[in-house]
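Only one protein chain is missing; all other protein chains are in place.
Moving on to subunit A:
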Amino acid sequence: MRQKKHWLLTLYGYLMLLLLLLPLVLVVVTSFGSQAAITFPIKGFTLKWYANILSQPDFVTGFKTSFAVAVTASFLAIVIGTPAVYALTRRGIHHANWFQTVFLSPTLIPEIVIGFALFQSLVIGIKLPLMPVLITGHFLLSVPYVIRMLTARLLLFDQTIEEASWLSGASKIKTFFRVVIPNISGTLLAIFIMCFINSFNNIPITLFLNGPSLTMLPTAILNYLQNNYDPTVSAVSVILMLLTGLMMWLMERMNGLTHVNEHLNQKGQK
């Protein structure tokens, strides 16, 4: 009986995995097809669609802009979010829960609404250029990740270590930079990668905030698809998948490392 249940569960697991992976596999396979339209199964094998990416200026500049926006927004989210989380997780802040909710609120509002709201108020309303508004949108997207992941990490960080630093003569600000930051740097890097991936792949907010003068990669792909149905899009997708995978792997390593450290710290404190 138990054996059978186990067997069913396993099958179910594999089915789900297949369902998740099948589209990705199709994308990878079709990116090598030599026909001018995306078909499956493919006929022939070619790398020309990968080469074609580079001949599409929208893809190239889109990649560059998306990259720049993602890096800037993630960086800002960490620089602004970290002190906020630090203050929230340390004693002496009134209404800490309330602040926590405010910082997390962007996750509760549909992204498309955020995009529209920013467009209406900042671009139409006070006529700000697109770029800063776009970065603001992606920043808002990233802040909740910083709050959530960093709160968990800082709650784990033993406060008596900070107290030891104060007693050693380091002011609270010095302690933050010389003791707290070095100990959470792994987590910060992991958060940065997480925010980057999320921002780089974002469509809902980006859709409202790009224009002829500003091409982002996800919207460039959408535009391209409206006029062409060739495997270039598959090839771009494969590149993005690889990039995302690489970063996830990096992040896992970072997180893995911080967990090891954490574990060792706690062992030491027992």
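Basically, a residue touches a chain if its C-beta (ideal position, glycine included) is under 8 Å from a C-beta of that chain, and two chains touch if they have at least 3 such contacts; residues count from 1.
FYI, contacts and distances are computed from a predicted model.
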Candidate names "ABC transporter ATP-binding protein", "Sarcosine oxidase subunit delta", "Acyl-CoA dehydrogenase family protein" or "Bacillithiol biosynthesis deacetylase BshB2"; UniProt protein name, chain not shown: "ABC transporter ATP-binding protein"
Message: If I consider the whole complex, including the chain that's not displayed, which of A:Thr30, A:Ser66, A:Thr89 or A:Asn183 touches that chain?
response: A:Asn183
Which of A:Thr10, A:Ser34, A:Ser105 or A:Ser168 contacts the chain that the document leaves out: A:Ser168
- request: Based on the whole complex, identify which of A:Thr160, A:Ser213 or A:Asn227 touches the chain you can't see.
  value: A:Thr160
- line: It is residues of subunit A that touch the chain not shown, namely 158, 160-161, 163-172, 174, 179, 182-183, 261, 264-265, 267-270
